[in-house]
Every structure is written in C-alpha cells, then in structure tokens.
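Removed: one protein chain of the complex. Kept in place: all other protein chains.
And now, chain A:
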Amino acid sequence: MAYDIYIPRDTSALANGADKLALLIEKEANQRNIDIKIIRNGSRGMFWLEPLVEVATDKGRVAYGNITLEQVESLFEQEFYLGEQSHTSCLGLSEDIPYLAKQQRLTFARAGITDPVNLTDYITHDGFKGLKQALQNTSQEIVTAVSDSGLRGRGGAAFPTGIKWQTVLDCPADQKYIVCNADEGDSGSFADRLVMEADPFMLIEGMVIAGLAVGADQGYIYLRSEYPVAHQILNEAIEKAYANNYLGQNIQGSGKSFNLEVRLGAGAYICGEETSLLESLEGKRGLVRAKPPLPAIEGLFGKPTVINNVLSLAAIPYILDKGAAAYADYGMGRSKGTLPFQLAGNLNQGGLVELAFGTSLQQLLDDFAGGTFTGKPMHAIQVGGPLGAYLPKEQWNTPLDYESFSAIKAVLGHGSIVVFDDTVDMLEQARFSMEFCVAESCGKCTPCRIGSVRGVEVIDKIRAGINPEQNTELLEDLCETMIHGSLCAMGGMTPFPVQSAFKYFIENDTAAKETAGAQ
C-alpha cells in the first residue's frame, strides 16, 4: 500500500516552493522504489511552517516544517514516509503542535486536513450536513437559526447576518441573489483566502443554504484578481459540485436549484465595500452607492441581495448542522462564535488562529506569535486592515471583541493583526495610509478623493519640518472632515491609522526628542 504524503497547494506553500518540492519528492520516491501517494491538501494555516509536509500514520499525521528541496534526500534516508520522527525538521504529530492544539477551530476545522477539491473527502469530514438539515427546514427556520446563532458579518462591519437574511426573505421579488464578498483586500488578512483554498466546498455549501433561506437561485463569488490560486481551486470545486448535484437544478432531489459563478475583480480595493462591489459585478466603475436603498432590498441589478463576507457564509454549515446554540456558546457579550485572527507582519509565527472572541491582543501574541521576525521589540500593531488604528503597547490588553475595540476608536474588522518592530517610522506609516486612500478612493465624494491628496501633502510638510505645529492642526481638521463627510469607510476610516499614529506615537516621539534635546 502506498504511503500518503500531504503537501499543501495553497498560496503560502506555493510561494515557498511547494510545487517543486512535490515534484522532487515524487521523483526521489520513484528512484528508491517507494510507493507513495502525494495528496495536495490545503494549508493548516501555520503559514510560517510552509511548506509543511505531513505523513499519515496510525497515530495521526506526522508533520515536517519548512521543508526545502535540499532536505528531500535526508528525509528519505530517515524514512519520513513511515512517520519516523528523527529528522531535524520533524514537529511530531500535527494535532499536538501547540499552535494548532490551542485553537478552537469551527470554521477552519477541515483546513489542511482535506484535499480541497475532493468531494468525498469533504463529505467524510462532516461536509454537506448543514445543507442536509437546511433542505428539511423552511426558509424561515433557516433564517431563525442564523439569527439565533448571533453571527455577525465577518467582513468588518459586524452587522447581524440574520437581520440581513430576514430582510431579503421578506422582500417579494421574481429574482434574488446571493453575493459572496471575496474581495479580501485588507493587508494582513488571509482568512478568506484560506477558506477558499483549503475548504471551498464549505463556502459553496454556505451559499446554497443562503439561497434556500431567502429564495435565491443565483450566486456570485466576487473574488479579487490578486488571488490566482483561490480562483483556480474555487473553479475546480464548483465544477465538482455541479457534477455531483450540489449545485444546479433539483439539488439532491429537493426540487430546489442554485447556480454559482466566480467573478473576478480587477485590483480595486474599494470593491470590497459592498455597494461598490455590486456596481462592479454589474459591469460598472466601482463607485460606492448611497444607502438606502439597502442591498437587501435593492441590491444586484436592483434585486434583493444577500451580500456576505466569505467567513460569514462559511460559518453557516456549522450553524445549521450543530445548531444555533452550539455556535452562540463560543464568544462573549454580543460577539458570538469564533473569529479567525490573522497574525501577520513582523512575526516569527505568522498564521491563522481561530479562537472565541474575548482573548486580549497581548495574550494572543504571547501564545502564538513567537516574537518578532527581526528579533527587535514590537512597537506598533495595526488591527483590522489599512483603515484600522495603530495600537501602542498600552492598548494591547484590549479584549479582542467588536465592542471593546470600538470603545478605543479602533476596529477589529476582519481580524487581521499586523505587527511592526521599533524601527518603524510612524510618520511614514501615516503618510502611507493617506497615499493608499489616494490610490484606492473611488472618487465619489470630495473628502475622500481630495482630502487624501491634501493629507499626503500636509504630512510631507510636517516631515520636512515646515510649520509642523500648524500643519499638524490642519491635518487633524482634515481627518475630522474625512471622518464626518465621507460616504463609506474608505474616506471615513482612513484617518483612524493617521490619527492614532500621531496621537500615540509621533507626539510621544517628538516630546521625547524635545526632552532629550533640552537635556
């Protein structure tokens, strides 16, 4: 019998040479007459260990981390294919690696375990149980389950998913749509990508259930063009779902239909904003729409539309299968369930950590991050993407839930955490936030379109030492105008990282320099 060897096919593994590695392992096995079967699984989300090679044994999978082409020969010498653990790269049983063992994986339970495009694998690991349940329920029962679970939109705005769905269900229309927002543009975030590359059937299942819940028979996944691997894997999975009647007409003999298609974005960050995304899907410039009307009432092509983030839709099969209460049991306060935190930037152990809400940022870093990559002290942490505030050390004890973060004028957003060491130039970071807004503003409203350009200019003056006090005051004024005068989060939140950089870092640094100068 062949030995099962797992080598991931996700972006992180590929970016570290997984394809060449798989070829070489296969070649080496052939030369040695060893019968192996290579399975291209998804990633476990421990991206700092990629390529992570695993071998199936009676006791579970044995893991070998950061495998290079040069190590292949010695792996075979030491009979890694038998699960021998003597090789220096061996990490023991995968399930026992503390980074994994300490997580509460609901949405990512299958990530890295299954072959993402193997339908049998998916079904063996509890796949389509949620759909099976949903097919026995009325639309209202499905929506009620989602409402009762307390699930809130995982894209960043944290709007209750059940309310969105109820609105669409209650809207009479000849056509409704399910749209999945897979335009994961926030720097530091990769949870959507991991769902799509490691467990795409879960997203498909979630979307079919959403269709059943609100009476929609057409779905679109709006995927960013920066994710070529996810694009490939999603299309393979959708094709298999059609071939096995989990998509298309009369799904599993239920009389219900649902069609699904991936549509590619074209490099516009703003299209992650839901109304801009809908414009883009309609074939237009991605200009933000004024609300109301809400997309739930007049969405894609003017029809009632559920538009949810990948993670929100991916949480649905679990809720339907295990029940709303099982999901709501995780978390704290009004932040129910789990959130996949994404540890990124200057860290040794970057990756995906799925935990219930409520751990503090400091705790999360202590338990998982493994210090900075450069070995220098952590200095500033940006949570929630490019529109999120930079947090100074004194705020790192904030509990990771939506309400606690709003209370300190920060956002949890999509759960991305980007760490900078003490060499970071915060004035440069503030400038970048404005510069990013210049590049990505849709141009619809003035505070965002013009304000960001002025923001870059003013910060440049401050950097050049031209009237720094007056210009800092001017910048503060500009930030307030952008916050209050912009239609969407792009202009309305770009000031958050800028203001926090000045308030917690630059002013302190300036004060410190002045004190040092005076002495």
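The definition used in the following text is that a contact is a pair of C-beta atoms (placed from the backbone, for glycine too) under 8 Å apart; a residue touches a chain by one contact, two chains touch by 3 or more; residues count from 1.
Just so it is clear, contacts and distances are computed from a predicted model.
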Q) If you look up the hidden chain in UniProt, what protein name do you find among "ATP-binding cassette domain-containing protein", "MrpA C-terminal/MbhD domain-containing protein", "Multiple sugar transport system permease protein" or "NADH-quinone oxidoreductase subunit E"? A) "NADH-quinone oxidoreductase subunit E"
Q | Selected from A:159, A:242, A:373 or A:396 as touching the chain missing from the view | A | A:373
(Q) For the chain not shown, which residue from A:344, A:462 or A:488 touches it across the whole complex? (A) A:344
(Q) Considering the complete complex, identify which of A:39, A:180, A:251 or A:281 is in touch with the unshown chain. (A) A:281
Q: Would you mind spotting which of A:57, A:85 or A:187 touches the chain that isn't drawn?
A: A:187
Q: For chain A, enumerate the residues touching the unshown chain of the complex.
A: 11-12, 14-16, 47-48, 50, 184-190, 193, 225-229, 263-269, 280-286, 301, 342-347, 350-351, 373, 382, 386, 416, 418-421, 424, 429, 432, 436, 439-440, 442
